[in-house]
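Of the protein chains in this complex, one is absent; all others appear in place.
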Amino acid sequence: MGMVGGGAGSFIGPVHRMAAELDGDIELVAGAFSQDPARSRQAGETYHISPDRAYANYQEMMERESKRADAIDFVCIVTPNHVHLPIAVAALEHGFHVMSDKPATATLKEAETLEAVVRRTGLLYGLTFTYTGFPLVREARRMTRAGALGKIRKAVVQYSQGWLSSSLETTGQKQAVWRSDPGQAGQGGAIGDIGVHAFNLLEYVSGRQVAEICSDLSSVVAGRSLDDDCNVLLKLDNGAPGVLFVSQIAAGDRNDLQLHLYGEKGGLHWRQEDPHYLLVNWAGKPSETFHAGGDYVSAETRAEFRLPLGHAEGLIEAFANIYRDFAKSIHARFNDPSAQLSDLVPGIDAGVRSMTFVERAVTNSRKGWCAL
Amino acid sequence: MGMVGGGAGSFIGPVHRMAAELDGDIELVAGAFSQDPARSRQAGETYHISPDRAYANYQEMMERESKRADAIDFVCIVTPNHVHLPIAVAALEHGFHVMSDKPATATLKEAETLEAVVRRTGLLYGLTFTYTGFPLVREARRMTRAGALGKIRKAVVQYSQGWLSSSLETTGQKQAVWRSDPGQAGQGGAIGDIGVHAFNLLEYVSGRQVAEICSDLSSVVAGRSLDDDCNVLLKLDNGAPGVLFVSQIAAGDRNDLQLHLYGEKGGLHWRQEDPHYLLVNWAGKPSETFHAGGDYVSAETRAEFRLPLGHAEGLIEAFANIYRDFAKSIHARFNDPSAQLSDLVPGIDAGVRSMTFVERAVTNSRKGWCAL
Amino acid sequence: MGMVGGGAGSFIGPVHRMAAELDGDIELVAGAFSQDPARSRQAGETYHISPDRAYANYQEMMERESKRADAIDFVCIVTPNHVHLPIAVAALEHGFHVMSDKPATATLKEAETLEAVVRRTGLLYGLTFTYTGFPLVREARRMTRAGALGKIRKAVVQYSQGWLSSSLETTGQKQAVWRSDPGQAGQGGAIGDIGVHAFNLLEYVSGRQVAEICSDLSSVVAGRSLDDDCNVLLKLDNGAPGVLFVSQIAAGDRNDLQLHLYGEKGGLHWRQEDPHYLLVNWAGKPSETFHAGGDYVSAETRAEFRLPLGHAEGLIEAFANIYRDFAKSIHARFNDPSAQLSDLVPGIDAGVRSMTFVERAVTNSRKGWCAL
Partner (left out) sequence: MGMVGGGAGSFIGPVHRMAAELDGDIELVAGAFSQDPARSRQAGETYHISPDRAYANYQEMMERESKRADAIDFVCIVTPNHVHLPIAVAALEHGFHVMSDKPATATLKEAETLEAVVRRTGLLYGLTFTYTGFPLVREARRMTRAGALGKIRKAVVQYSQGWLSSSLETTGQKQAVWRSDPGQAGQGGAIGDIGVHAFNLLEYVSGRQVAEICSDLSSVVAGRSLDDDCNVLLKLDNGAPGVLFVSQIAAGDRNDLQLHLYGEKGGLHWRQEDPHYLLVNWAGKPSETFHAGGDYVSAETRAEFRLPLGHAEGLIEAFANIYRDFAKSIHARFNDPSAQLSDLVPGIDAGVRSMTFVERAVTNSRKGWCAL
């Protein structure tokens, strides 16, 4: 694997590295970790990369790697959003599969451009909507798709953080700076950064698409040009009503992603901060809690949990599940050129869907209100 | 106290009786418990009322009680919504204070009519928005109004039940029948039954008014004419965004009323199913949990909790707090004709506000959506 | 009902009054609320008792009430422990049934004396081991006795409070003063005050008796003569091992009574601070949570919960269940002189058992240790 981005100060780069390497089947061997060649080399040392494979920029990496006998198999993109597109395109055009951090691109238009390249090259493109890697999220998906809840009738999904409740970007904090800069983040603030996770999680688990929305985006902290709070009413494609709300100014909240999905027979509830529990409240029966590692979950879900029942796994292990499935798809492609991306790994479709959501929510905010 | 409604099969009548009498200062001594005189007398026996004060109907109760030397001081109304107005008006016109179950009336127009009578007679009118009686709800209100959270920036309030996720009203179940009949329930289904609780709780604790809304009401269960699911985007009068969502088809949910209120300094979180905890997540400090009965809550809140720290109280005790404050207001009025209703007890203003909310949400549902 | 004790400053007297009267079938009509006749009369006013039935002392109450046509049916005892015996005996000898606060008496010897009087008079004697009144404690008892867990194999019961972690008794605080005075509390400090609750709860739910113990009692706070912390290893009469630990110096703990009971098929878990949940972790199946008010609990348990699913009840309602069952037993006795105390209400047997536990634990503390 070769990485683009992830140099000093990056939070997500090292997480990708740990996750990719966790199961021992993927190794980070090349990278263009920074726009600054010296910093890229320095990061290469930190990552224990051979010096000749710590490249000055991504273009160089693509060219030189594509000529090596022991070339990387795929590129992992962990930069700010605005350069996702050119990097992904360059990788694909040089014949590399791509694993990209979310969102796919900075705008819907870019996502559509990328989609065309993915389709044309036929290469594998995965998106790390990380939360889809949690074993119990996948168990929820399996249960829901198998009809355990009956017809889906209501959905509530929230993603609530408080870390941008003060004007952190004015202090120079790197994570805050690029996320609040339309030039780097794209159209969406909170909606692009975490709203897409919430949106994707809903579609991933429910097996339904969001058909219509009505949105309200706000920039609550003074001086901020992108949204930092975003509330959406929605209808699923079967007519079921729903609510999606995300915030980065919910002071005191940590990383409160929750999914609540109701069918005719009961409702399932998952909260990212306690990811090893899946609660199902049944109509007319005691509530059930499913635990990752329990011998009553599906065999697939058990295999997605590395520890015995009752031990905790977290984000890195969830991330690693996505990498593991991506690696399996690459291995399958080695043997069978028609092998496709595992349907457990969000791909370009999920990328386009989520960017459509961002674009529509941003451009249609605050229509149809009445005074009280 | 004299009760109207609350006969056989009533859930809320006995709860009002228990709550009113809990502290030993109010006694149920008269009632018109049913439209059917025989059933009213029978209920009177169950309540241990003197037979001559179990009246055939509320008109008789008002007339005869108003002539007794030991007349009741106030009337408690626990009927279906559509007769709240005439009963309240009759009570007020006969000189009795009124404690009414929510919602105030069946429609906004009725609420405005009632408001005029309350103002003209100058009598005390209280509304049992029950959840406002929980000690920690009041502590939340005190903290918020004292500025503990700083400026309010976001609100999320939910009220989610699953008991109407099947077509219960077609089985003859009394509680379901009248609530799903527009003739008895009024304009709102779930929004009128529990949405008003959520709305009131938000305004009660935050000290802010909801200024604007954008709503989506659905009748999810086939054959139902009133809404059973209702989702609302909102703006507080200081511009803060918010979300309110209520449902009675959230299968498996019990009585999941939650308030999440975010200010500049942190967010407070209260859930009705675990009412003895108040969580405050602070920005930059450990989270704090306040317990009813703790010696660190305000003296007022401590007095609203009857047990030592760590013991559980519930709905009846919360209800009793509202009755206690209402009784105090009546006592104050004995001594001082200008004494007003305690501001801890929701009154006609809260009644009109909540009916305005219902009317606007119902008539403006589903405006301003876009496809995805 | 006539009360002995419960005057100004009493915590438990008013709770008994509220609980006894909650369902409208019992009324407090007489009392000897204090050793001081003037204070007794004063308390009578607070309780809205007729002045001629607020007696100067319990002897006077027994004599005068036993001559009234409308005499009380039973006496409720809410004094410090050291006078439980003479009051209970006096009541029984005057023909009154007795409902006593726990523990039955101050010592095991007294409990045996009382047992003889109860047997001889044949009157009903109930003990308010309050926690046995919670609907889900009774559901746990029903499930366990019906064999849902299989053979019981292990028990853990804890009761942990922090309110005596400082030397509160030296400040004159009434509750602390008598509880730490051997002359009023008896042999046991924490073990007599709350240990007996834990002990009783274990036997009540499991349907098993504790056969053997090994104890360690400590007076952790300097200057205290009775134990304030007590830890016990135990064996049930079927050989199952267990642990019981109680403390009143567990700083910060509120009223943390917990029961964990393990059988061959799973373990059930109940915590007093969240009394409306009963968790059962099954071997090989998802965990189940039972909610008071759910339509999947037994009909008896449903009847012990007054509210719809998802609303909170607490200690007063649990207490009221015990009074309700006690009242039913008295009613049954009216019709049938051989009617016995409901087996849901702890009686003199439970009283003797728990005092046996206290006596053995106190006199055998700290035997059989080894250094490490």
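Chains: A, B and C, in written order; residue numbering restarts at 1 for each.
What we mean here is this: a contact is a pair of C-beta atoms (placed from the backbone, for glycine too) under 8 Å apart; a residue touches a chain by one contact, two chains touch by 3 or more.
The shown structure was predicted, so the numbers you read here are calculated from the model rather than taken from an experiment.
Visitor: Of C:Ala250, C:Val297, C:Ile330 or C:Leu344, which residue touches the hidden chain?
Guide: The missing chain is touched by C:Ala250.
Visitor: Decide which residue listed in C:Pro103, C:Gly133 or C:Gly162 touches the omitted chain of the complex.
Guide: C:Gly162
Visitor: Considering the complete complex, identify which of C:Arg39, C:Arg64 or C:Lys154 is in touch with the unshown chain.
Guide: For the chain that is not drawn, the touching residue is C:Lys154.
Visitor: With the missing chain put back, one of B:His291, B:Arg333 or B:Arg353 would touch it. Which one?
Guide: Within the whole complex, the residue contacting the unshown chain is B:His291.
Visitor: Name every residue on chain C in touch with the hidden partner chain.
Guide: Residues of chain C in contact with the hidden chain: 149, 153-154, 156, 158, 162, 165-166, 209-214, 216, 218, 220, 229, 231-233, 235, 240-243, 245, 247, 249-254, 260, 262-267, 280-283, 287, 356-357, 360, 364, 367-372.
Visitor: Identify the residues of chain B touching the omitted chain, counting contacts across the whole complex.
Guide: 280, 284-291, 294-296
Visitor: Residue-wise, where is chain A in contact with the chain that is not depicted?
Guide: Output for chain A: 11, 14-15, 17-18, 21-24, 46-48, 161, 163, 253-256, 272-276, 291, 293, 306-317.
One rule holds in what follows: only the chains that are shown with their structure count from here on.
Visitor: Give, as an integer number of Å, the spacing between the C-alpha centres of chain C and chain A.
Guide: Taking the mean C-alpha position of each chain, the two centres sit 54 Å apart.
Visitor: Listing for chain B: what residues touch at least two other chains?
Guide: 253-254
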